[in-house]
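Note that one protein chain is taken out, while the other chains of the complex remain in position.
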Amino acid sequence: MTVAAPTMTPMATELGEADRRSLRSARIRGVIIAALGVSAFQAAGGSFEVPAAFSFWLGKQGGESLTIATSVGMLWLLAGIAAAVAGIAQLVRGARFPWRRSLIVLSPLYIAAILGALLAGKVANMTGVFAGSLELAVPITLGAFAGILSERSGMFNIAIEGKFLIGACAAVISASITGSVLVGVITAMLAGVAVGYLLAWLGIRHRVDQIIAGVVVNIGAIGITNFLFLRVLSKNTWLNTPPTIDRIKIPGLSEIPVLGPLLFSGTPYLYFTLALMLFLTYMLFRTRWGLRLRASGENPSAAGTVGIDVIKIRYQSMLLAGAVAGLAGSYLSLSSAGSFQMGMSAGRGFIALAAVIFGAWHPIGAFGAALVFGFSDAIQALMSILGVDVPPQLLNSVPYIVTIVVVAGVVGRVRGPAAAGQPYDQA
Amino acid sequence: MRLELKDITKRFPGVLANDRITISVDRGEVLGLLGENGAGKTTLMNILSGLYRPDSGEILIDGEPRTFHDPREAIGAGIGMVHQHFQLVPVFDVVESVALGAESVTGPLGTFDRATARKRVVELSTQYGLNVDPDATIEDLPLGVRQRVEILKALYRKSDILVLDEPSAVLTPAETEELFGIIRGLAEGGTTIIFITHKLSEVLEVADRITVLRRGTVAGTVNPSETTREELANLMVGRDVELTVDKGPATPGDVVLSLKDVFIMDDRFQMTVKGVSLEVRAGEIVAVAGVQGNGQTELVEAIAGLRTIDSGQMTISGATIIHASPRHVADLGVAHIPEDRMRDGLIGGMTVAENYILNSYHREPYSSNGMLHAKAVDEAAEQGVKDFDIRTPSIDSMASSLSGGNQQKVVVAREFSRRLKLVIAAQPTRGLDVGSIEYIHSRIVEQRDAGVAILILSTELDEVLAVGDRVAVMFGGRIAGILEGGEATRESVGMLMGGGH
Partner (left out) sequence: MKRLGRIVRPAIVPILAVFSAFLVGSVFLFITDIENLKTLPSDPAGTIVAGVVNIGNAYYALLIGAFGDPTRIVAAIGTTDPKVIASAFRPLTETLVVSAPLIFTGLAVAIAFRSGLFNIGVEGQFIMGAMGATVAVLAFRDLPPPILLVVALAIGTLTGAAWGFIPGFLKARTGAHEVITTIMLNYVAAQLVLFGLRSEFLKQAGSEAPISKVLSTVVRVPLMFDLPAVRLHYGFVVALIMAAIVSWFMFKTTKGFELRAAGFNLTAARYAGMSAGGSVMLAMALSGGLAGLGGSFEVLGTVGQMSNDLSAGFGFNAIALALLAGNRPAGVVAAALLFGALRTGGGLMQIKTGIPLDLLFFIQALVIMFVAAPVLIRSIYRMNPRPLDEGSPV
């Protein structure tokens, strides 16, 4: 039996219309990018005499350094040329131009130029900035992984912040009692699992709105950890003096010039996070487990009708998400701060949520987003050390504003799992 | 494989959905399972697929009793389902969608063996002439192809028993014919098939045997060659269902709604209405027939002011409505009975009274100066409930607590409570019982006789033929033809619906 492909003879008019629209927006984009280039040229004009110097540690921190010296004008010029090229390419090639990828090239150039202009001749050590960004990105990335795991399975998760606090607190107490960082880390993960179970139990078993369940956890976590700190930890300081987790230089690799001090002299958390990123990416997009998890988050009833236990998958991923977020909490107290402080997550759980969205629900994307957010933090530290007067509040707001811009679809909309937040009834 | 269901009973709070249902199908046989909405077809199918468990009764496969605790066990027993609402993941590709739940894996991490799955999908697609691109993303596929992906899913699981639930709901007549070809091919190959539908003509065409369900029980089992449409209809509803609408000849007056060369884009910027021109006169009913997804939805939304058109002319009694808001259109005397009453027509969490004033709350006597007048609202709602025989405990009951027929009556009562020039009704009787269908049709004819122009959009041939004074057929975003009452027959309309001439 032969069957001809039915229906859908493509109509010239309909394609033409869709094309017309994307062409129009491509033109607008092209003009904007080119205008950016022109403004960079203008900025370059007056600033060729201002030196710009970025240095990197060659060997270990504080040792010999490699300095790239140029002028602010040159940086602007480079940025301007790149933008002009991109703008023209956009105009010529229309909708086919991969403009999102071009932003990956353009934005660092612009950031370098702006940075140079702000520093106004001071030498900045970038190894510190980049290594700092990486470390700052660690808890955000882990938190974002927690968000990705739960949202990909169809559970809205705004409780990362609460899990951070509980994990941080649990880690400190158990590590202080046992004197073992490993026990501390495991306790933090178990605490995270418990919170994840609570969220799943409320959202799945009792069909509590997942946003409300998240609010419960966030408020409860602040209450419980502050309470424990004031009533127990502050009076019994031995419970709040855990062994800490320090940076480890990977033998050999950390000797590589420039890259060694940057990438291979971090905390174990950093290495674990990077490994987890690759592992999660593989698991989510290449394995049966990932296929089923994503199906549960996109169309749970499709998964249910082919015999997949959506409820179980959602519980599973909520527990896993809890463990990962708890781990991030232990980083905050055991590695970053060395003790538990009230409210020490300081909104990073919500920045992690931002990274989930900015990173388009993809582990590598989330890490990239966390890196951007970490970078804005690290730059701020650099500025205050060098005495450059940039209000820290502006840089602090970057992750939040970027997220608003992204969810509003101003720079190309990202699409989250279709069924995230919807309860599923297994008949 | 031979499938038997014996004395299946399933009770829900307040409803006996399946009452001692016994059916059987042999290997290679196509059983047509015919019944109205609410006859218990879906419940039975959910029992068969392991989603529900029967309160009593047994399922026998090749004479062996089986119980299914979840869909996995039903699939394991060789039962494959093609659901009415496609169970596909829009962002997955065909291979992923087909393999989901039955993935072959390699390696310690359970890596999805895509290559093997793809090969099998291609093989099956070729073998059964399904013609599906394995790498296409589901959301880019037309509905007819998505259904073939659903069939592929069942074949991929080596299902010996295939259950299709209302499979033609979204298909063109040509696609339906194609589907029937596939079904016959599968049956010849030894697959046992249950074909669930409420369309008489389809079971007569494709089934080897027909079992009719009525109100949760088996009303009878017949052979297609030994029965007639009338007999089947009688079994289905317990009386003659051939839709007849008691109406005299139309006396068309002035043109009320006029569409000229209207082009409309859908949400994904695809041109779905491509140059529709149509006139509806006062005192006539124009029925627009067409399979779902041929632009009718967008056309109705555009007339109702819910969607802007790309180009063309739309006027009501000469006044343009191109940039009119829904309220402006309603104020011109247009009633709109939307396609999906629970989603678009009613607010389930509000009371019957509040729903009754949903689009006239801003006018006298219901409000003035921005203040609602509860007394006027209640009086009007009481009157509407009485006039339209709406069965509700009180006007303060939540709309969601009413039955489907009564919900639709609330919508119709609300829309007809104003002075009208034009009625646009999209699928006004979908999912209703026969009594409610007749009632709503008679109210529509009443409006026509009072000089209102009526535009009805329906995917049901029977409805179109019964109520339309003229029948326009939409296909592929265009009007494929307009037939005067006399010329419109099942055959002529059906051919146009499928794109024939």
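Each chain carries a letter (A and B) given by its place in the written order, and its residues are counted from 1.
Operating definition for what follows: a contact is a pair of C-beta atoms (placed from the backbone, for glycine too) under 8 Å apart; a residue touches a chain by one contact, two chains touch by 3 or more.
Everything numeric in this text was worked out from a predicted model, so none of it was measured.
The residue from A:177, A:274 or A:407 that touches the chain not shown here is A:407.
The chain that is not drawn here is touched, among residues A:353, A:369 or A:383, by A:353.
Although one chain is not drawn, the whole complex shows that of B:149, B:203, B:256 or B:330 it is B:330 that touches it. The chain not shown here is touched by just one of B:208, B:354 or B:438, and that residue is B:354. Remark: the residues of chain A touching the chain excluded from display are 158, 202, 206-209, 211-213, 215-220, 222-224, 226-228, 230-232, 235-236, 347, 350, 353-354, 357, 391, 393-394, 396-397, 400-401, 403-404, 407-410, 413, 427. Mapped onto chain B, contacts with the missing chain fall at residues 12-15, 17, 38, 40, 42-43, 304-306, 325-327, 329-330, 336, 338, 343-350, 354, 358-359, 361-362, 367, 370-372, 374, 398, 400-401, 403.
One rule holds in what follows: only the chains that are shown with their structure count from here on.
Chain centres here are Cα means. That of chain A falls 44 Å from that of chain B. Of all residues in chain A, those touching chain B in their complex are 1-8, 11, 13-14, 17-18, 21, 282-283, 286-292, 294-295, 298-299, 301-309, 418, 427.
The part of chain B that touches chain A in the complex is made up of residues 46, 49-52, 70-75, 81, 83, 87-92, 96-97, 99-103, 105, 109-112, 128-131, 142, 144, 153, 172, 174-175, 178, 181-182, 185, 263, 265, 269-272, 274, 310.
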